[in-house]
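For this view, one protein chain was removed and the others were kept in their places.
Going by the order they are written in, the chains are A and B; count residues from 1 in each one.
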Amino acid sequence: QSLPPKARAPRVEDKNAVTTIQAEDISGRPEREITLERDAELLKDKTRVKADTACYRQVEDEVEAKGNVKIWRFGDYFTGDELKLNMDSGQGYMLNPTYRLEANHAQGKAERINFINEDEAVVVNGTYSTCQGPTPDWYLRSNTLNLDSGRDVGTAGKTIIYFKDVPILGTPALSFSLSGARRSGWLSPMPGFGSKGAAELTVPYYFNIAPNRDLTVYPKIIPRRGFQLGANGRYLGQTDGGLYQGETYVEYLPHDKQYVPTTPGGSTDRWTIKSTHAQELSKDWSYGWSIRAASDNNYPNDFSKTVSSSTERQLLRELRTDYHGDFWTLTARVQKYQVLQDPESVVDKSLFVSRPYDRLPAINFHAAQYDVAGGFDWAVDSELTRFYHPTLINGTRLVAIPQVSYPIVGPSYFITPKVMVNLGSYQLDSFGTQKSDNLSRAVPTFSLDSGLVFERDTKIGGKDVTQTLEPRLFYVNTPYRDQSQFPTFDTDAATFNFSQIFSENRFVGSDRIGDANQLTAALVSRFLDAAGAETLRLAFGQRFYFRDQRVQLASTTPVVDSRSDMLLAATGRISETWGFDSAVQYSPSQRRVVSESYTAQWMPGQKKVLNLGYRYLRGSFKNLEVSSQWPIFQRWYGVGRVSYSMQDKKILESLVGLEYNADCWVFRMGAQRFVTTSTKASTPIFFQLELNGLSHLGVGSPLEAMKNSIPGYQRLNEGYGR
Amino acid sequence: CGFHLRGDGGHYTLPFPTMYIGLPEASPLAIDLKRNIRANGGTTVVNASKDADGVVEVISDPEKTRTKTILSLNSNGRVRQYLLSYNIVFRVLDKQGKELLGSTQILLTRPIDFNETQLLAKEQEEALLYKDMQTDLVQQMMRRIAAIKPQQVSLPPPAPAAPGR
Partner (left out) sequence: EKADANKPTTINYDDLQIDDVKQIKTLIGNVVLTRGTLLMKSPKAVMTTDPEGYDFVVLTSTAGTPATFRQKRDGAGDQWVEGEAERIEYSNKTDLVKLFSKAKIRRLEGGRLSDEVDGEFISYDSRKEQFAVKNSVTGESKPGAGRGTMVIQPTIRPTAPAAPTPPATEK
């Protein structure tokens, strides 16, 4: 059970292989010692030695060779002046050798190589590089270099890294991996610019504790703030109960010189924690936690360098346990939120970060069986939740939703009548002027879902495809029950999209059960190629209301339109290079578009992609996006992304990058800019020199930034480690 | 315009009398896939891969590779849309381990609007969207498996047209 390093075939030599010796002059005593003169060669299973002179001791299975010695062994290749090798134990040495390893095609030369066993060799005063040719662009020189292809580990003593013969880095000890897998030791230092451009330097150290445990420590110096220590621990394991795994990241900076505590004299320690853990206690029972917390509201602004971390202001702490029966599951969760209020919200109310309800606890029970008693499906979903909020009404809610349906399914049709009841009871604490109260409700719902599937063979883009035409009708009838005095703990209107137009309730959450007498109609057409893959899907959907919708979230005025918005969608990959995705929600009553999104992807070849996107949601955003990875000229590649808000006429997010791909190293540089508040933006810059198979030195993590911002981005040096 | 109802022996019957799904027992995808295979008729699900004619080997389990990335920001730098992705890499082998359907990736994505004020509701909507992607994924997997040409796979006589299943 270990974290997934690359599997490597064990290096085993067949002790009973035939040994073939050739030379111009062979003499000696068989089974004792045989000397070979001029053009000597010895071949045994995975080892082949050529030299001017050699001698072979058969009993010890040992070969000595002198004079431009060449040896091929297990895919590695060495040359040198003198060789001594015991093929039984794999031990021996070689004088002023050059070597080329099978892993990463690494090569180098040295004063001496000591062979420890089939997998391990120690290179004395030697160089190491993954560049080919006699003058490698970069190489590492070290007094002791331990190459262990068995465990993919390479550790070096006092080491200097040369790039184009210029020493760019010296470290007391450097560990690197022969093929990108994990290894203990100092990682390369990472100078950088914090979220507000403050200079910083971190020199991470990696402990490869065990195949299934590792710890990375990030000591970081931020001149303006102080000394920060980060640590990331990962573990994976097995008990007799079952699997467990988890990861915990902690960052701690004592006495931040730049931080003004909210309460005078308060602590100026800054920290954050992010921890997940999942463990199976038995085949059916598991538990886990997911904890996120930070020391103060300014933490995201001061310490985050990526878009995602700078927008996380509602931090969840959750402890949960799940139990699976054969057809039911029981889940108990405790959830608490920490809100990092945006300091700017004091000025700009629209930036206020709302605080969600805590669930202390929430117990869910779900049971379902299919094809019971002659074709019936039944299911029960129930939840007991204690909602807590510092400033809003608190209460305990019990909800139970039993449902029964009778699906009639054939290859070309289905009809599914379903009956369900939503039983709910609330115990509300006293709140301000209201005293504590008990409320309950029972809302029945009947629904009938039906659909047909038509098919025909046709052609698209010259390819034979099967086109389906799938009409579907979904009728829902739910009587009106006044729910205006029920609080909305976890409920909101569901967005109107294809995933949700076929659910019975137009609200998400259990505090509102929408009254309904409505029919949802949809038509989907798919184009399936010979292998059954969907190359194109067209869809249309609309809902017809036969009665006004009286249940609302807060307002009491019913909504009276007889027809819902129209939904149109088309998505597909109609050729090897072209793919697109589009969806429109059009409101006939207001005669305008509520939301639309069009994206197209053009991928004409390797490392060439162009994405275009337009996304609009009324009253929220109207963004245009362009992103691309494109070869510019010979080995130079350009990377770019712009996300422009047409509504506010400003660029929300942009990224510009250049990459140079040499055979054995990649240089990346560029800058990213994203809006953090209405007036402020963060502009982390990155430049990085990645020596294939060794490590990467530089600022920031450009690879992740590029991968996340450009769909279809391909890494230039595929196959080299992380 | 050439459309006809999808016939009984149409594109939807599976070419394997017995099948095995290489996913953990409690995984919702496994439960949904097994239910659809049983509902398809003519194919039973077995618990051991050695007695299955069709073995679905899951190379990358979608439950473990779910991603949620930021899709759109508003002018205040707040997230207004996430993109949820749910993808599987699987292949189908026969009893002897010969590959009938090579390594196939099916990648599904759904955008989800977001607003800090609706965090708990969005959490449940996210679960609904993943459930919807899972159902869509099962349909697409069934079609891919049904499209496997059964060279030497033997089929039991078609079950009588039972009304329900």
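Here, a residue touches a chain if its C-beta (ideal position, glycine included) is under 8 Å from a C-beta of that chain, and two chains touch if they have at least 3 such contacts.
Predicted model only: the values in this text are computed from it and were never measured.
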>> In the complete complex, the chain left out here touches which of the visible ones?
In response: A
>> Can you tell me which of A:23, A:121 or A:569 touches the chain that was removed from the display?
In response: A:23
>> Just to verify: which one of A:62, A:76 or A:118 makes contact with the chain not shown?
In response: A:118
> Which parts of subunit A are in contact with the chain that was left out?
Replying inline: 12-31, 34, 37-39, 41, 58-59, 88-90, 117-118
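The rule we apply is simple: only the chains that are shown with their structure count from here on.
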> Just how far, in Å, is the C-alpha centre of subunit B from the one of subunit A?
Replying inline: 21
> Tell me, which parts of subunit A touch subunit B in their complex?
Replying inline: 283-284, 307-308, 310-311, 313-314, 324, 329, 337, 348, 350-351, 353-354, 356-357, 370-371, 374-375, 407-409, 411-413, 452-458, 466, 468-469, 489-492, 494-495, 499-500, 503, 508-509, 528, 530-534, 581, 595, 597, 615, 617, 620-621, 623, 643, 645, 647-648, 650, 652-653, 674-678, 681, 708
> What part of subunit B is in contact with subunit A in the complex they form?
Replying inline: 1-8, 10-13, 25-26, 35, 38-39, 69-81, 109-113, 116-125, 128-129, 132, 140, 143-147, 163-165
